[in-house]
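These notes are about the structure you will find just below.
A single protein chain has been removed from this complex, and every other one stays in its place.
And now, chain A:
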Amino acid sequence: MRTVVHLAAPGEHAPTLEDRLARVAQGDQEAFSFVYDAVIGAVLGVARRVVRDPAQSEEVAQEVLLDVWRGAARFRPDRGSAMTWILTMAHRRAVDRVRSAQAATDREHRTAVREHTPEYDEVVEEVEARLEREQVRRCLRTLTEVQRRSVTLAYYRGCTHREVAGLLDVPLGTIKTRLRDGLIRLRDCLGVGA
C-alpha cells in the first residue's frame, strides 16, 4: 500500500475527515480513498479484537467501509465526529458478527486462501496509533479493576453486560453502572468532548 501523507498547501487548511465525507456523499471516489486510508486501521483493529478470525475481520471491515460509502450522506456532524460515526458502525458490525451464527460459512476455505502475510509500508496512521495506544493504556489504568475489565470485555470482546456479569462474577444489576463509571473516567482522562 502507498504511504499517503496529506499535506496542505500553504494558507489552505487540510480537509478534515468530515470534509472528505461530504465529498464522498457526492459520489467522490477519490475522497473515499482518503477516508479509507484514515479509518481502515482502527476499523480493522476493532474488528480483529472482537471477531478474532482474520478473514472474517476483513469481511467486517469491508462491510463497514461499504456502509460508509453508502451512508455518507446520512452522517450527522452534529452528533459527533466522522471517526466516531465510522468506528461506532465498525464495533456494531463486529459485535453483530460474533452474535450471529451464520459465520462458519467458507471459513476454512477463506482462511487458507489468505494465509499469507502481505507486505505493506508503515503508514502514518500507525504512528498515531502507537501514541494513542500509550495514552489509552495509561487511562485504562486509572479505572478500578472491575470497571476496566467490564469495559474491555464489552468493547474488545463484544460481551453483553449479562455476559460480563457472569464472567466477572459480579451481580447483574451493577455491571451497567460499572460500565458507565468506567467510561466516565476514561472519557475524562482522554479529554473526550461530545
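Definition applied: a residue touches a chain if its C-beta (ideal position, glycine included) is under 8 Å from a C-beta of that chain, and two chains touch if they have at least 3 such contacts; residues count from 1.
Following the convention adopted for this analysis, contacts and distances are computed from a predicted model.
Peer 1: Report the protein name recorded by UniProt for the chain absent from the figure; options are "ABC transporter permease", "Electron transfer flavoprotein subunit alpha", "Regulator of SigK" or "Cytochrome c-type protein".
Peer 2: Listed in its UniProt record, the absent chain's protein name reads "Regulator of SigK".
Peer 1: I need the residue numbers on chain A that touch the omitted chain, in ascending order.
Peer 2: Against the missing chain, chain A presents residues 1, 25, 27, 29, 32-33, 36, 40-46, 48-49, 52-53, 58-59, 61-63, 65-67, 69-74, 76, 79-81, 83-85, 87-93, 95, 98-108, 114, 117-118, 120, 122-123, 125-126, 128-129, 132-133, 135-137, 145, 148-149, 151-164, 166-169, 175-177, 179-184, 186-187, 190, 192-194.
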